[in-house]
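For this view, one protein chain was removed and the others were kept in their places.
Here is chain A:
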Amino acid sequence: MTQTVPLDPGTAAASETVRTPWSEFWRKFRKQPVALTALAFVALLIVLAVLAPWIVPYDAENYFDYDQLNAGPSWSHWLGVDPLGRDIFSRILMGARISLATGILSVALGGLVGTALGLLAGYYEGWWDRIVMRISDVLFAFPGILLAIGVVAILGSSMINVVVAVSVFSVPAFARLVRGNTLVLKHMTYIEAVKSIGASDWTILVRHILPGTISSIVVYFTMRLGTSIITAASLSFLGMGAQPPTPEWGAMLNDARADMVNAPHVALFPSLAIFFTVLAFNLLGDGLRDALDPKIDRT
């Protein structure tokens, strides 16, 4: 005797939409057209940056045409020509490589160090926590750009030092964020459970607490990218970062200063490049936050 249990249509539907964190994220994220656009822009930018050396119409550093100084946009030079006769479009494309690389590298470096410090501080508390947090407070007291200028002034002008400088001021932000999360997480029941079966501190930190902080780290990472790109560009604008003839966006703006009154496009396009990139990262960050925060559900 067999009894056929009729399939419950409700159960079937539910099994199709198992709510994994990833699907949950994507469900919320795709409902935000602004964030999706930002994501598309960032993706496009990354593709362009990676392919730049092969797709630029002109050599960004060694091509020059002295008969077309400051010429406006045209078919042969889509974004015009700069005061030294170079193709602005090619330079902006190559500049995207530098800006993205500096932004990602510096935030990654700052995020890595900051997360490690924050985890340890939040988990062990005590004197170690106080030291880490007081140092963070001191670093927080400086405006970011000032701190970065200070670091570059000590280390010397170069793009690598800009990465170091920008990551230095990312460290305290990550440390504080991760520490806060860790403090909350370590009192959760599941952590107590893990402890009770004798897991080592290392296992608890890396396998059980860190994953719980990942979503806020990802959001903050994306937001921070925008700030870092701006700071790096500012340092180059001030002559402390990329050195000529490197086509860094901030350095391009600096080169454009003398001619921007007569030929606004030489300053306009690098500015737009910085503007849209930073905007895209910030909007993407906003979208990620909305999608990753369990407290926000706009459905």
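Here is the rule we use: a contact is a pair of C-beta atoms (placed from the backbone, for glycine too) under 8 Å apart; a residue touches a chain by one contact, two chains touch by 3 or more; residues count from 1.
To be clear about the criterion, contacts and distances are computed from a predicted model.
Q: One chain of this complex is missing from the view, so tell me which of "Cupredoxin domain-containing protein", "Cytochrome P450", "Fe-S-cluster-containing dehydrogenase component" or "Glutathione-binding protein GsiB" is its UniProt name.
A: "Glutathione-binding protein GsiB"
Q: Of A:69, A:101, A:139 or A:214, which sits in contact with the chain we cannot see?
A: Of these options, the touching residue for the absent chain is A:69.
Q: Sort through A:20, A:189 or A:262 and give me the one touching the missing partner chain.
A: A:262
Q: List the residues of chain A that touch the chain left out of this view.
A: Those residues of chain A that touch the unshown chain are 61-62, 64, 66, 69, 83-85, 145, 230-231, 233-234, 237-239, 243-245, 253, 255, 257-262.
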